[in-house]
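Only one protein chain is missing from this complex, and each of the others stays in its spot.
Residue numbering begins at 1 within each chain, and the chains themselves are lettered A, B and C in the order written.
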Amino acid sequence: MGQVMAQGLGACPQFSLVALVDLHEPAELFGARYVAALDGLDPASVDAVVDFSNPEGVVSSARWCAAHGVALVVGATGLTDEQRQAVEEAGAKVGVVMASNFAIGAVLSERFAAIAAPYFERAEIIELHHDRKVDAPSGTSIAAARAIAAARAKAGQAPLEDPSTRQTLPGARGADGADGVRIHSVRLPGLVAHQEILFGGPGEGLTIRHDSFDRESFVQGVALALAAVDATPRFLDGIDSLL
Amino acid sequence: MGQVMAQGLGACPQFSLVALVDLHEPAELFGARYVAALDGLDPASVDAVVDFSNPEGVVSSARWCAAHGVALVVGATGLTDEQRQAVEEAGAKVGVVMASNFAIGAVLSERFAAIAAPYFERAEIIELHHDRKVDAPSGTSIAAARAIAAARAKAGQAPLEDPSTRQTLPGARGADGADGVRIHSVRLPGLVAHQEILFGGPGEGLTIRHDSFDRESFVQGVALALAAVDATPRFLDGIDSLL
Amino acid sequence: MGQVMAQGLGACPQFSLVALVDLHEPAELFGARYVAALDGLDPASVDAVVDFSNPEGVVSSARWCAAHGVALVVGATGLTDEQRQAVEEAGAKVGVVMASNFAIGAVLSERFAAIAAPYFERAEIIELHHDRKVDAPSGTSIAAARAIAAARAKAGQAPLEDPSTRQTLPGARGADGADGVRIHSVRLPGLVAHQEILFGGPGEGLTIRHDSFDRESFVQGVALALAAVDATPRFLDGIDSLL
Partner (left out) sequence: MGQVMAQGLGACPQFSLVALVDLHEPAELFGARYVAALDGLDPASVDAVVDFSNPEGVVSSARWCAAHGVALVVGATGLTDEQRQAVEEAGAKVGVVMASNFAIGAVLSERFAAIAAPYFERAEIIELHHDRKVDAPSGTSIAAARAIAAARAKAGQAPLEDPSTRQTLPGARGADGADGVRIHSVRLPGLVAHQEILFGGPGEGLTIRHDSFDRESFVQGVALALAAVDATPRFLDGIDSLL
């Protein structure tokens, strides 16, 4: 993922790639320096750090950025509450954007789902991933289910009750993602990462489908986040407000 | 359904509509007679009976047809084993076709799924119906899962084992339709009856989708069945062999 | 369509069905009176008229409503500029809502397309209808293409140029709906009315699909329009601003 980001952001005229930070020197440096850790960098030479490593790495980057007044963009999943808090605290010192999904299409999908939710009787989500994905349902689908449930609640609507369907085989109706918004997780080799949010009402259906074919889909969202942060303290959870 | 069949079959030049049989006289007779029961008919005036009533009605039609040498086409779901046997026994006296789904597209879907099954690593089924459907998964999807499992077994392949996916919400991975072929049942107002059979292998996917928008989709399959039966004893389960 | 509206709106507790207006008395009156023309009605007995007739009928209703201070909701396609103007003029006297599509899902589709347009490199539209539809592309798809083109222009983006694709068969790349947004019109028996708006960018795709399975999908949109109009002069083109 670091390589994809370095290549993609390096190709944006508004950014200059200063250094790649990794335990091992990557095969391709895209014209930038290599350092084994952030400490090997002069903070004055960097405006922002983009971190797609792992929870521990992210916390460590957050501390370095906060200490040196360098902005931070974090692509993070799987953080504990404590780790999340460490990143949020950095936002009291510098600009920080943290998001679990930087694909514009995924962010818009969730926004559209929240707008549509109050106008339809029911909603369900189908998410389809390659069969090596370790968990089900996907974090993105649970976030979408919660966004739908929140939009319905805000419009004064009751949680969805399941239609009086008799399940002759257990699990057929999927998982309860949030307040009755059902999630169905398909796992097949060949697939990449896909999601359909389906709404139904009298005589009609509305489906919002997002397909991630390649990780380069994250570059545009990270670029938006980078453009939005500087040394001014700020913490942004997700990039929806930047679209 | 009787009205849809009477109108559809009545419009086929190869058939003549003799009588509509119903407890109550229907609004529209499409130029045919009305009788309250088969006993009100002269068996010599009919070559075949089409029955889309209910299990009890179907058994009663089967007995009348067997007794009088009249062929029978039955659209039946929900029969007990005993009721099924009564219909099969009629096939020892006259030509009988019984099927749970007469839509050509549904029949071809299952056939294609059986052909494709041995060439892909995994298969899953998504079936989507209106939210008034009483059960989940649909009978058609279970039949498709069994056809896939049977085709894999015939090709010497092992039952599908689920990928080592951790279910963080129960039910996310759907129901086990047959030998690990997962079925996901979506229920939304607005929908009619839809099914997707998804196959996945290295770098590719194959999807067979059937949409039933209207019950007139059954007319063509019933016409094929009618053309295939006469007084010669014969029992046919499903119309796949007629395509 | 009049029957669908009468039944659907008649079932809404916030409305009372006063009369059905038609050249011929409909089979079902849903508890309302029948009149052959608006002139047969006492204007004091009606708050609003819903008109799904034809361009001439719509103009005539607009004049009657304007003359008597009765609000008007018009489902109209195929009006000439002159006819449109006659309806707009009624809006200077009473509340008038005119829309070509009252399905909530269709209205939201166009809104979402306009929001998404600036974030993706390219967009194309596939619209799929039954094969008795008289024209191609659909009016709804052209409106969506224009909304995408307008959103791109507003964001300072250039019209889409077609990729340097060599067309070996003419027509393969569809029609130019607006500023390079391509429209593909599929016509098949069995289909009802469906539309997919597809966006593509680096490594990802976003698809907004709307399915109209039944004309009852228009009832909710008409109800929203009815709730928004009264005798206060107002002209609203489309129901997007009511959502």
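Simple rule for what comes next: a contact is a pair of C-beta atoms (placed from the backbone, for glycine too) under 8 Å apart; a residue touches a chain by one contact, two chains touch by 3 or more.
It should be emphasised that the depicted structure is a prediction, and the values quoted were computed from it without experimental measurement.
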Message: From the list C:E25, C:D39 or C:E121, pick the residue that touches the absent chain.
response: C:E121
Query: In the full complex, which of B:D135, B:D162 or B:E216 touches the chain missing from this view?
result: B:E216
- prompt: If the hidden chain were put back, which of C:G2, C:P55 or C:G174 would touch it?
  reply: C:G174
Among C:A155, C:V186 or C:A227, residue touching the chain not depicted: C:V186
Hidden partner chain, touching residue among C:P26, C:P118, C:P202 or C:G238: C:P202
- request: Provide the residue numbers of chain A that touch the chain removed from this figure.
  value: 190-192, 211, 213-214, 217
Statement: Per the touch rule stated above, chain B touches the missing chain via residues 8, 103-106, 108-109, 111-112, 115-116, 119-120, 199, 201-220, 243
- request: Quickly run down the residues of chain C that touch the omitted chain.
  value: 121-124, 126, 128, 131-137, 142, 162-177, 182-191, 198-205
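As a working rule, only the chains that are shown with their structure count from here on.
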- prompt: Interface overlap for chain B and chain C, more than half of numbers shared or less than half: same or different?
  reply: same
Query: By how many degrees does chain A turn when fitted onto chain B using C-alpha atoms, rounded in steps of 5?
result: 180
- prompt: If you take the mean of the Cα atoms for each chain, which one ends up farthest from chain B?
  reply: A
Message: Quick check: how many Å separate the C-alpha centres of chain B and chain C?
response: 38
Message: Need the CA-centroid distance for the pair chain A / chain B, whole Å please.
response: 44
- prompt: Residue numbers in chain A touching 2 or more other chains?
  reply: 199, 201-205
